[in-house]
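Handing you this structure, nothing more for now.
The complex is shown incomplete by one protein chain, all other protein chains being positioned as in the whole.
To keep things simple, chains are lettered A and B as they appear, and every chain counts its residues starting from 1.
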Amino acid sequence: MSPVVGTPVLRKEDPRLLTGEARYVDDLVIAGARYLGMVRSTEAHAEVSSIDAGPALAVPGVEAVFTGADLQDAWAAPMPCAWPVTADMKNPAHLPVAVGKACYTGDIVAVVVATSRYAAADGAEAVVVDYKPLPAVVDIEDAATDRVVIHESAGTNASYTWALVPDPDAVERAFASAVHTVQERYVQQRLIPEAMEPRGVAVVPQPIGGDLIVYSSTQIPHILKVMLAVTTGVPEHKLRVVAPAVGGGFGSKLNVYAEELIALAIARKLNVPTRWTEDRTENAVATVQGRGQIQHIELAADADGKITAVRVKLLADMGAYLQLVTPGIPLLGAFLYHGVYDVPAYSFECTGVFTNKTPTDAYRGAGRPEATYAIERAIDALAAQVGVGTDEIRRRNYIKPDQFPYASPAGLMFDSGDYEPSLDRALELIGYEGLRKEQADRRASGSTKHLGIGISTYVEMCGLAPSRVLASLNYSAGGWEAATVRLLPTGKAQVVTGATPHGQGHETSWSMLVADRLGIDIDDIEVLHSDTALSPIGMDTYGSRSLSVGGVAIEMAAQKVLDKARIIAAHQMEANEDDLEFVDGEFRVRGTPTKAMPIQAIAFEAFTAHNLPDDIEPNLSESVTYDPPNFTFPFGTHVAVVEIDEDTGHVALVDYAAVDDCGNQVNPLIVSGQLHGGIVQGVAQALWEEAVYDDEGQLRNATLIDYLVPSAAELPSFKLDHTVTPSPTNPLGVKGIGEAGTIGSTPAVMNAVVDALSPFGITDVAMPASPQRLWSLIQEAKTR
Amino acid sequence: MRVSIAVNGVATESDVEPRLLLVHYIRDVVGLTGTNVGCDTSSCGACTIHLDGESVKSCTVLAVQADGGSVTTIEGLATNGELHPMQEAFRENHGLQCGFCTPGMVMAAVSLVEEGRVTDEASVREGLEGNLCRCTGYHNIVKAVLAAAQGAKT
Partner (left out) sequence: MIPASFDYVRADTPDHAVQLLGEHGDDAKLLAGGHSLLPLMKLRLATPSVLVDVGRLRDLSYINDAGDHVAIGALTRHQDLELSDLLGAQVPLLRHAAGQVGDPQVRHRGTIGGSIAHGDPASDLPAVLLALRATLVAQGPNGTREIAVDDFFTGFLETALAPDELLTEIRVPKAPGAGWSFQKFNRRAQDWAIVGVACVRNGTTGIGLVNLGSTPLRAAASEQAIGSGASIEDAAAVADEGTDPPSDLNATPEYRRHLAHVLVRRALEQAGG
């Protein structure tokens, strides 16, 4: 039996997803369920003067309408924020249904209960709400002035200021003695995550015993269960949370949402099943958004362009309230603003401010794309100043292979890395020399089709997270993951994991790990997940943690099963444990080829327990909870090639190469798939996507007509390769890859855009690089 | 209003409100939930089915408009437990991750191939312009459709 880890095994999940057999929340058949319709504030900031439910109650099929006041007694606590980043952080009480005042369009002000999907929609449309509009705070810098304070109880729009300045004097000295300095201001526009499955929730009260089953389209059934208990007062052991098939999350389903709490509260109040499915247009305001930062980054460098200090100040948009991990998102990037470069002095400060907009929170990469963007754009600016190529400036500054493990200036220990080979290979894949020549030729010939080539080398910290590090960041939970591996009497295996897949192919990867460890066919392995009754302990899926934390837990549990099986095998075959070898799924007595027992037979012996050693318990079922000693630090280099039409400002992404290193790969098919999707999400930030709000705080592009999620027609295929630098911190040598593509791609594309426009003297372009924006910049440049 | 629609070769009949969307007829009345709803504006293509043999977005068709018609959904694509070659190609090329856009994507792709519109990579990319996927970056979807089209020719 040859090992499967490292080979492109086709996914076990696919047949049910390809045939329509998979069940997402909205697919569940729930007898007697009432459909909920959310009445959302049409004003970004307003007092709610009155709510008239009468017209809604007259709609056929509408049974009840609840306002915020009606539901106030349903909450044991306000909605949770699990990351109080500072002791004095302002966290205004946030109720699932607003009482008295609405703070963003999308804030729920009333809930309609109806017998059908259509009646719920009609009812929500019919509720009459009178608003007394207040001035809306939309712009982040305006919010920071406290011209209008959104939350009276806080007294300011600033939620917190968090700083990481290990050695202030060193930073000052570096800037004082710098030959080159770069000062840049970048805007991380707000993004709408747009998981293809809108959110949904269904709550089914059990007829006897008071238990409640909550089905939710969530990345975090385990965390959600705890938070539902805390916020509704339902005892935790009375709750079972199930995430059925989940259609993508990208961080947006790493949250505890008002609708989940409302569905639970109303199911309890009325003792009926309740359900709600989000509309896409509703999703744009009701589901957390990503990014939303203004970044100031300064580099100090010597005459050769060797960076001596990085100083960063951020203003981060929290939105109207703090959701589950809102304040912590910018801080996930706080440690990475020096990127892949060996920088001795470091300073970071972030202020989070409230605005009258949808709350921000995790979105693929969460803090790390922003950090990577800033340093990777700034180093291109430095290259221009020093007068060297954008490849050369990077080579001069990379942390060198012999510096690993690398004690970073921000206080992290980078586990392993070798950055320059990824650059070399990416440049080779894209044909860098040829492209530079073509670019020069086009420029010389006066072509109006401008070629731009952009490089980005990234490193990220992922595999969230060592619990003690989380404690130091004031995060309210641990970062471990739990796993159980058990053999059933007939030799089949079950893997129980606290990781919660929503597209990542965990069932395949976990089966591969156990197949190799225990010599069992992957089709004989079942993975149980995403249901707190089947998998009671878990920390779920986000932060590229599933393999490097959850997978490692599984690997360790499988090893424990094997260790116990070895003891039983030795006993059964009357051999010494040391004389046993485990080959092709069976224990063999070295030198006695006829004496062998397959692991399936040992599973049966463990089950019957007729003949076990004295101190050995029946059954083969072992559990491990693994708390990683460190993050993992995947890295890579991405190169983007764009062509800009000077006449229209249109940008086309014409070629793209990425060389990534996530250590050992379990399933290269899944790794490349994660990269493809991640790259496109990052490219989309660069070229197409932005949640645009007007001065009144109205989202102007809530539909997928106006919010430009790209299709296949706008994109090329990608040239991928990888290097392998195993992580020394875990026995699998693996690192995360779920967010890497998004982290590497945005700066590569924007560096390419700026490179293309450099003949016009253009040195920065705001995102997204829309044709209108580029055309305007070119016009300005031409008239300068 | 009474409508009769053949769904995956099976006659179905129901009294429906005129405003009932075909996708809700398929999901809520017939009970086939493989067809998904991903948006409100005919933008994402998750709800793509075949109506009288052609790909359409079932969120933008009323059930009453499909009265007397014949619908094929993702559930009707596999035969005798065997995946349709397009489904098989998606699997072999890792053309899906979360799977939510997949039924619509597959139905759109089958229609493209059946109409003979798949000639090269560009034709696939253009042909899938009305189907959004947030997971795969389309790279492997395009590969899958090209592979299935190649298979259909040989």
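Everything below uses one rule, namely that a contact is a pair of C-beta atoms (placed from the backbone, for glycine too) under 8 Å apart; a residue touches a chain by one contact, two chains touch by 3 or more.
A quick note: this is a predicted structure, and the numbers were derived from the prediction, not measured.
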Residue among A:R147, A:R185, A:K238 or A:R700 that touches the chain left out of view
A:R700
Going by the contact rule already stated, which one of A:F175, A:F404 or A:W775 would touch the omitted chain in the full complex?
A:W775
Could you please point out the chain A residues that touch the chain left off the display?
117-118, 121-122, 125, 279-281, 647-648, 650, 688, 692, 700-701, 703, 705-706, 708, 710-711, 713-714, 770-772, 775-776
Those residues of chain B which, in the complete complex, touch the missing chain:
1, 17-19, 21, 40-43, 45, 48, 51, 54-57, 59-62, 64-65, 108, 111-112, 115, 117, 126-127, 129-131
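Definition applied: only the chains that are shown with their structure count from here on.
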Within their complex, state which residues of chain A touch chain B.
8, 10-11, 13-15, 17-24, 26-27, 29, 117-118, 194-198, 245-248, 250, 277, 279-281, 502-505, 669-670, 672-673, 675-681, 703-705, 709, 711-713, 715, 717-718, 741
Chain A touches which residues of chain B in the complex?
17, 19-20, 24, 27-28, 31-41, 43-44, 46, 73-75, 77-78, 83, 87, 90-92, 94, 96-103, 106, 121, 124-126, 128-143
